[in-house]
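The complex is shown incomplete by one protein chain, all other protein chains being positioned as in the whole.
Chain lettering (A, B and C) follows the sequence in which the chains are written, and residue indices restart at 1 in each chain.
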Amino acid sequence: MERVYLQMKDIKKSFPGVQALKGVSLSVHAGEVHALLGENGAGKSTMMKVLGGIYRQDAGELVIDGVNCPVMTPEQAQRLGIGFVHQELNLAEALSVAENLFMGRLPYKNKRLGIIDYRKLYNDTEAILKKLGAKAKATDIVGNLPTAQKQLLEIGKAISQQAKLIIFDEPTTALGNADVVLLFDVIRALKQDGTAIIYISHRLKEIFEICDRATVLRDGQYIGTVVMRDVTQNTLIRMMVGRDINELFPKVARQAGDLLMEVEGLSDYAGKVKNVSFQVRRGEIVGFAGLVGSGRTEVVRLLFGADAILQGQIQMNGTPVCIREPRDAIRQGICLLTEDRKQQGLSLLMSVAENINMTNMKNAILNRNKLRETAEAFVRSLRIKTSSVDAPAGILSGGNQQKVVLAKWLNTAAELFIFDEPTKGIDVGAKAEIYGIMNELIKDNKAVIMITSELPELLGMADRIYVMCEGRLTGNLDRVEATQEKILTLATLGGQQSESKAQ
Amino acid sequence: MKVRLNEAVLPAKWEWRDIALQYSVYIVLAGLIVAFSFMSPMFLGKANIGNFFRQIPTVGIVTVGVTMLLITGKVDLSAGSIAAFAGTAAVFLAVKGFSAPVVILASLIIGALWGLINGFFITRFDLDSFILTLGTDYMIRGILLFFTNGIYIKGVPDWFYSLSNTRLGVDFLFSNTLVFAVVVVVLAYMMKNTRFGRYCYAVGSNPEAARLSGIHVRRHLVKVYVLEGSLAALAGLLLMSNLNVGAPGEAAGVGLFALAAAIIGGAAFSGGIGTMSGAVVGILTLEVFRNGLAVLGLNSFIQQAVTGAIIIVAVVVDYYRRRR
Amino acid sequence: MKVRLNEAVLPAKWEWRDIALQYSVYIVLAGLIVAFSFMSPMFLGKANIGNFFRQIPTVGIVTVGVTMLLITGKVDLSAGSIAAFAGTAAVFLAVKGFSAPVVILASLIIGALWGLINGFFITRFDLDSFILTLGTDYMIRGILLFFTNGIYIKGVPDWFYSLSNTRLGVDFLFSNTLVFAVVVVVLAYMMKNTRFGRYCYAVGSNPEAARLSGIHVRRHLVKVYVLEGSLAALAGLLLMSNLNVGAPGEAAGVGLFALAAAIIGGAAFSGGIGTMSGAVVGILTLEVFRNGLAVLGLNSFIQQAVTGAIIIVAVVVDYYRRRR
Partner (left out) sequence: AGTNSPASGTAGKKTLYFIPIVDTGAYWSPMKKAAEDHARELGYNLVFKTSPPTESQKNEKHIGFLQEAVTNQAAGIAIAPMDPDMFDRKVREAKDAGIPIVTFDADVKSTENRVAYVGTDNRLAGEELGKQAAEYLKSKGITRGKLALAAVNLTQTTMTYRQEGIKKGFEAVMGADSANFTWLEAIQDNDQASESKRQLEGQITANPDMVAVFSLGSEGPDTGVMEAIKSQGKAGKIYHFGFDYTPTWENGVKDGLITGIVDQDSYLIGKTVIDILDKAVRGETVKNNYPIPVKWVDAAQIVEYGKIKQQQFTTETK
C-alpha cells in the first residue's frame, strides 16, 4: 500500500510570459487516490501534461515505479501504464464506442494482416460499459452521445488500458450526481486493485469523499501535501487561495422587483423541451435544477435564440418579443454564458481583448485604444490571470477562460444573465467572485438565471428554483422550502406523472 | 467544414422520407439513369454502356484513393499528375522493351514514391495537405513535361494495350473495368475490417486522440499517401493503356474531380467520415451525368455548366440528408 | 481539414507571432530578388519592374479577396471564373457603347451577384465552401463560354483600355497598380480597424462562439462573399482592360493560385488567421519568382516545376517560422 509509484521532483516549466511550474514535487502511492489542488491557473493541468509527455519540463525529475524517465513522450507514458482522463474530451467522434475504447489495441482475427475481430471487440466493450454503468452501446457513434456518456468513455479508455496510474483531470464537470456515484465506485475498485490515482477537481466535497491525500499548488509553487483525514476544508482552502474565504455562498437576499421575463408554453423541435412556462423578476436569481439531460440547457438556448422555437411565447418587460437569433436576444437584453466555453464561448485563437469586446462593437470603425482599455479594466476587476490582454484566449487556464466569457457579457447592456454551469471547472476563490458578481447584478435590478448541477451552489444562491425532468418543468420551489431531497424527487419523477405538480 | 453529428440521432420511426434521404445519392443516380434513358435511346445502348465502363476506371480508381485519404483527413491535388507521371513512365519503359511485370511494378513504385514525398513533407513539416499537394502537382507535372518535352511517347507494345483493353466475354466488359472492381472491393474490405482501415478513420476523426491511443499517426499518414499514390499510378497505367501512348499532359484536373465525387459520396473534409461504396456512387453519379449530357449532344460549354450544377445539386441533397 | 482548437495548435511564442509571420516570407522574397538580379541584369531594370507592377494587380486583387475569405474560414475556387465573367461582361457592355461608370458598376455588381450566390448556397445549405465553389466555378465558366461561344469580344473602346493602362507620371506606374494599392490599403485597414474586419476573424476562428456573441454569422459570410466577388470582378475588369479584349477563357486557375499565395502569406484553412500584408507578400513572392523565370527565359515546363517547388519551399519555411 505504501509503495511509491510516482515521483515528480522539483518540476519547472515555463511558457512565454508565465512560469507555470516553479519547482513542484508530487509523490503518489500505488492504491492511493491523490488529489491535486489549486486555483485556476495554479499549474495542475500543466503538471499532468508533463507527466503524460505532452509537455517537456524545463527542469526536474520524473521517477515512475522506480524507473527514472528524464524525457517522457505520450507513447512512453502509455507504455508505462499512465492513463489520462483529460479535462477536455478527446475522442474520435466519427467512430464507434468500441473503437474509441480499444483504438490502438483492437483484437484481431489475423494479427499480421490486422483483420479485426469485431465480435470479440464488441463483447469486451460491453463488459467495460457494464463496469462503468454506461448506457451507451458498443456500436453507437460517439459523436451522437451526450456529453456525460462521452466523459464516461474517456474514463473507460483509461480503465481498459489496465493503467497502473490514472489521472482524472476534473472528470465530474459534465457528470450528474448519479454518474458521479458510479464513477466513485469505479475509482474505489481501481484503488482496490492497487492502481495509483491522481484526482483533480474544484469540488472540495468530492475531494473529501474519495481522496486519501492531497498536494496543493499555488501560482505554480508547491505548497504542501496533506492527508485528507487530518485537514479541514478551511485549511485546504487557505492553502489553495492563500487567504480565508469566509462565506462560500455570500447570498444577499433581496426583494424581487418587476416582472422581467415571462415564458409561456415553450417547446423545441427536438422534443427536449416540452411546454415549459416560468417567470423571472428583476432582482432575483432563478435556479434551474435537474439531472444532466433534463433539458435545462435546451430551455435557455431557446430563450437566447441559439436554437429554433417550435411553440411558445416569450415576453420581456410585459411585451412579447420575437427571438430568432442570439442577436435578437442580445437586443432584448438577454445574454447566455454557455456551458461549453471552448466550443461556444470563446474564439481561442483571438486575444483576450478581442473576446471581451466581441459583443460590444457598436461602431463600424473601431477605436483600438478604447477596446484595449475596456479589456484591461475587466482583466483587473475580474482578476483574470493572463500575461496580457493580447494573449490568445486559448492559452488561459480553464477558470480564467470562464472569466473572459463572463467579461464579454458584463461588457453589454444585458438585463437578464443566463449562466449555464457558470462554475464548471472554477476554483473556490473564483467561485466566490462569480457569486459576488451575481449579487452585484441583482443589486442593479437585473436578473439571473442559473443552471447548475451542484446542488449546494443552487441552494446557496438561488431565490427560487425550477426543477426539470425529461424536458418538462416539474417543480417551482422557493428558497426557504427547497431542500436537496425535494429537488431530487422532483428531478427524478417521470415527466408525465408530475405534470400536474408543476407550478 | 465541421460535420454536425449532434442532430444525427437516429429517429425512432423510419419514415420513407428518412430512408429516401439516407440513400439520396443512390436515388439521384437512379433518377439520372431513368431520365437519360427516356431522353435518348442511345443512353442504355450497348455502345454507350461499353464506353461508360471503359472510361470509369481511371477517374474511379483515383476517386477511391482520394476517398481513403479524405477519411484520413487529408487531400491530394497531385493525384492527376502522379497518374500521368507513372503512366507515362510505364509507357517509356514498355517502349524500351521491359517486360510487363517490371513495367507495372516500376509504375506502381513511382506512384508510391510520389505519395511518399507528399506524405513525408506533410507529416514532417506539419503542412496543410491542400497547399503542399498543390505545389507537388505543379512540380510533378512540370518535371514530367520537361523530361518528355511535352511530347507523346509512341510505339507502345501490344501487351501494354491489352492491360486495359482485353475483352472479358461480353462486349461491354473490359479488363480495366475488372481491375477497378477488384480495387473497390479490396479497399472497401480494408476500410471496414482491417486495422489499417480503422486507423484511417481514427486518424481522420481526431488525430490527437489517435496519437494518444498509441497509433503512430505520422507513419500511418505516410502509408496512406503511399497507397494512394500507387492507386493513382494504377489509374495512370490503365489510362495510358487505353490511350495507347504515353501522354504527359493527361489527367489534369482529375484530382479535383475525384475530390468532388468523394464528397458527393458522403466523405467530408473534416476527416473520419466516408465509405468506399459512397465514393463509387459519387463518381458514378457524376460520370453518368456527364455521359448522359454527351449522349444528348449538348453544347460542350453547356455540359460544363450543368456539370457544375449537378455538383451543387448533389451537395444540396446531401444537406437534406444530413439534416434529417 | 478542421483544426482542433487544443493547445497544440497555438503558437508557442505568440508575442513574436506578428513579426515572425511576415519576417520569414520577406526573407524568401528578398532572397529571390537578390538571386534573380544576379542572374539577369534586366531583372531590376526599369522595363521589367514596370512589367511586374502591371502584371500583379489581377492576381493580387483576387489574392486579397481570397485572403479575407480564408480569414473568415471559407474558400472560393470560382474567383477566376467570376473575374472572367464580370470582365467579359464589362467588355461586352463597353463595346455596346455604355458609358464608363455604367460598365464598371455593372461589372462589379455582376461579381457581387456571383458572390451572393456562392454565399447564399454555402450558408443556406451549410455546404462545404470548397466543393460548392468548385461547382459554381464549372457553372460560371460554362455559362460564360456558352454565351460568348468561347470567342473573344473585340472592338474595345479606348477608355476601357485606359482603365489599366494609364501611365501615372513615372514609367513603371500604371493605373491598375494604383487600383491594386488602394484596394490593399483599404482592405488592410478594414480587416484591422473595423467591426466588419474583426467579425471576419471572429467568424473564422469560431463560428459558433461568434453566433452566440450576437454576430449574424450567415449574413456576415454572405457579405464577405459579395465583397470578394466584387473584388474578383474588379480584377477581371483590369485584366480585360490590360488584354484589350473580352476573353471568356481567361483567369482559369487564378483562384487556386491566389489561395496558395494567401497561405504562403500566413493565412490558414482553419480560419481566423491571416493578414493583408502577409497576403501581399505571399503573392509578391510567387510573382517575383514567376517573373524572374520568365526574364531568364526558362523552358515553360521547368517554370511550372519550379513554381511548384517554390510553393513547397515557402510552406516549409513557414513551418520553421511557426515552430520558432
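Annotations
Simple rule for what comes next: contacts are C-beta pairs under 8 Å (C-beta built on N, C-alpha and C of every residue); 3 or more make two chains touch, one makes a residue touch a chain.
Everything numeric in this text was worked out from a predicted model, so none of it was measured.
Among B:132, B:163 or B:239, the one in contact with the hidden chain is B:239.
For the chain missing from the display, the contacting residue among B:27, B:42, B:100 or B:173 is B:42, taking the whole complex into account.
By the touch criterion stated above, the residues of subunit C touching the omitted chain are 40, 42, 45, 47-48, 51, 54-55, 58, 141-142, 145-146, 149-152, 154-156, 165, 239, 242-245, 247, 249-252, 290-291, 293-301.
Residues of subunit B in touch with the missing chain: 40-42, 45-48, 50-51, 54-55, 58-59, 80, 145, 149-152, 154-156, 161, 171, 239, 242-245, 247-254, 257, 294, 296-301, 303-304.
Simple rule for what comes next: only the chains that are shown with their structure count from here on.
Taking the mean of the C-alpha atoms as each chain's centre, subunit A and subunit C sit 43 Å apart. Of all residues in subunit B, those that touch two or more other chains are 206, 208, 271. Multi-chain contact residues of subunit A, defined as those touching 2 or more other chains: 90. Every residue of subunit B that touches subunit A in the complex is listed here, in rising order: 3, 5-10, 193-196, 198, 201-202, 204-206, 208-215, 271-273.
By the touch rule above, subunit B contacts subunit C in their complex via residues 1-2, 4, 73, 75, 121, 125-132, 134-143, 145-146, 149-150, 206-208, 256, 259-260, 263-264, 268-271, 299, 301-312, 315-316, 319, 322. Interface residues of subunit A, counted against subunit B in their complex, comprise 74-75, 78, 84, 90-95, 99-100, 103-106, 108, 113-116, 118, 141, 143-144, 157, 270.
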